[in-house]
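Below are the structure tokens for one structure; questions will follow.
Removed from the display is one protein chain of the complex; every other protein chain stays in position.
In order of appearance the chains are A and B, and numbering begins at 1 in each one.
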Amino acid sequence: MAAKHAPVGSFMTIGTKQLQALVNALWAAGYRTIGPRIMDSAIVYGDLESVDQLPAGYLDRQDGGSYRLEKDESAGYFDHVVGPQSLKGFLFPPRETLLESVRKNGTWQMTAPEVDAKPLAVIGVRSCDLHALAIQDKVFLGGPYVDPGYKARREKLFLVAVNCRRAAATCFCHSMKTGPAVSGGFDLALTELNRHFLVEVGSARGGEILAEVEWSPATSQQVEAARVVSTLLEAELQGRASKVNSEAGAPRERFLDTTNIHDLLLGNLEHPRWDEVAERCLACANCTMVCPTCFCASVEDVSDLSGDNVQRERAWDSCFTAEHSTMNTGTVRKTTASRYRQWLTHKLATWHDQFGTSGCVGCGRCITWCPVAIDLTEEVAAIRGAKPQAAEVGL
Amino acid sequence: MTLMVEQTRVANPWVAQSARIVGIRAEVPSVATYDLVFDDPGVAAGYRFAPGQFNMLYEPGFGESAISISSDPSQREFLSHTIRVAGNVTQAIARKQVGEQIAVRGPFGSSWPTDACRGQDIVFACGGIGLAPLRPAIYEVMNHRGDYGRVILLYGARTPSGLLYTWEYDAWRAKDIDIEVTVDIGEADWKGHVGVVPQLFYQHRLQADRTTVLSCGPEIMMRFVAFEALARKIRPENIFVSMERNMSCAMGFCGHCQIGPYFVCKDGPVFDYRRAEPFFNVEDF
Partner (left out) sequence: MSRNVLTQTLEKIQFLHDMPPEYVERIADIAHVLDFDEYDVVFREGAPAENMYLILNGSVSLEVCAAGAGCKQILTLGPGELLGWSSLLGQSRYTAKARTPQAACLVQINVAQLLKLCDQDPRFGYDLMRRTALALAKRLSATRIQLVNVYGDAMPASSQDVEAN
């Protein structure tokens, strides 16, 4: 089949067979290709060789401290939303060796190890995670120092984004202006329309890969139909703020009032709510692990038994630990309240001062994966003094 | 989507450079100054630092420690680091002899505004080991003495035997630097001042509109120094402090050194008090 040139900005349609061809083309081009798979009762990224491995017919039900998968015949390939993983772990690995030191004849030779950076294609990235990626780009690439490992892996990343057709109760991308529609930063973007897909070409590389697939040009009705998917979802999300009564037993649908949030939080550093949330918070650091933008890490030397071979390793860390902020005199943030306050004021307020955007993309993972269902939208509302929504609040 | 990034000046900022200890001077109990020279002459030739900046000194197997550079920036033969033994890394360094290797990453951080405050009267107000990060600024002021007005050093330690660099004070006085020293507790032969550094302000009439205060030492001391300066109508943007937090990367990646919006490693350690004050006095922050 002759390759069909797919220019940037163009729209085409493909069916399930061509989606498989896309997957094959990515592997053939040297990309390890991953996509959403069901493993251990959750949807996480795994090697994707066949579209049959995608979780078609499954939906995720998310709420504070709760994640469940349900079979649903009407669910498409991508009607689930985000699981506990984001792109973070692929560019900023949980553990990475930064420096190798070998002692020969009493002298240390220190060298940077070869960066482990292989081409990676990710299928199924949502708008919130694309924004999170841009935020992490600022941290690791946009400052006075560039992290070489992140840079090398970032340059080899291929992204097949997906426009969400559905939101979980814990999603609030609309409040953070990070979705639901994908708006850039992708190589290809898919919108699922009744078992076929509208494809938008986002980059020259995306066009090259798509050229290996038998696509059909999209009609203007198809392009419009895809746009309507996002528009309807956005309208539904925006409607949450004014929803008076949610259905009995249904999870509360989240949104976050971000009006003046920077000054609101930094002007309330002694608000009693911090002590109140600290009574519930376990400082377990789940939120920081699942958060797609959290970047705190610790750096430690690991030695072999001889003591002549030392690896300097960076590992994910969390501001909820006692070791996170220290001076010679001891731990700075001694209480859970001060640590929760640090996490929230950083994520929603001082991140703006540091990087020019919010640190939160509204993915809702911190709400879903908190074992005690702490919900930052609720915490902010309490500090703002807003009344909680009609449905039951908290555990 | 692929993202091409411009190369930075430093190929890999995580890699430490090998250096040798060429001199060790015992200063006061638990404190010594280590003079270092890079093994690679190219690295040595290219290295420049500004007063107030620090290096990450690395001992493989133990880790890194952020140590302010305490030598004269215009002196290119070696780099001095005045180190107080506090944890595993500094203990490991304290076991070293002249000739031994030590690894260095740096320089990092913001610097004292010695350029910006030309023409001003300068008050250095410091305590304990806090004189070490200020010493490069003192040298720089002495090297351009005519560019500054009155220069006063207010310095305090717990005891007289804890006073750093006393052997240099005569040379500094000879360069028209007014030095006032105080201790928390006097000793047998101490005839000098007993009290805290902020009290030393009472001895001087300062002109608020032409005075810059540079302060480094225990947090409480810096807070009260700032208090005394503000009480004398010195503007907060003309008061500078050096903040401290333990660091892991010194580059703004690991997040450990944050105070509010600031990374002490790259937005500091030197901060003007107008920026510092809203966050530095919040408890547990």
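Convention: a contact is a pair of C-beta atoms (placed from the backbone, for glycine too) under 8 Å apart; a residue touches a chain by one contact, two chains touch by 3 or more.
Predicted, not measured: the structure shown is a model, and the values here were computed from it.
Engineer: For the chain left off this view, which of A:332, A:349, A:370 or A:383 is in contact with it?
Structural biologist: That would be A:332, which touches the missing chain.
Engineer: Among B:149, B:218 or B:236, which residue is in touch with the absent chain?
Structural biologist: Final answer for the missing-chain contact: B:218.
Engineer: Considering the whole complex, not just the chains shown, which residues of chain A touch the missing one?
Structural biologist: Counting only chain A, the missing chain is touched by 270, 326-332, 334.
Engineer: Over the whole complex, note the residues of chain B touching the chain we left out.
Structural biologist: Counting only chain B, the missing chain is touched by 159, 184-189, 218-220, 227, 245, 259, 280-281, 283-285.
Everything that follows uses one rule, which is that only the chains that are shown with their structure count from here on.
Engineer: Can you work out the whole-Å distance between the CA centroids of chain A and chain B?
Structural biologist: Spacing between the chain centres: roughly 40 Å.
Engineer: Within the complex, which stretch of chain A touches chain B?
Structural biologist: Those in contact with chain B are residues 98-99, 101, 103, 106-112, 137, 139-141, 143-148, 151, 154-159, 185-187, 202-203, 205-206, 266, 269, 295-301, 303, 307, 310, 312, 314, 317, 319, 324-328, 332-335, 337-338, 341-342, 345-346, 350, 353-354.
Engineer: Inside the complex, what are the residues of chain B that reach chain A?
Structural biologist: Spelled out, the residues of chain B in touch with chain A are 1-5, 8, 10-16, 18, 58, 60-64, 86-87, 101, 103, 244-246, 248-249, 251-258, 260-261, 263, 266, 278, 282-285.
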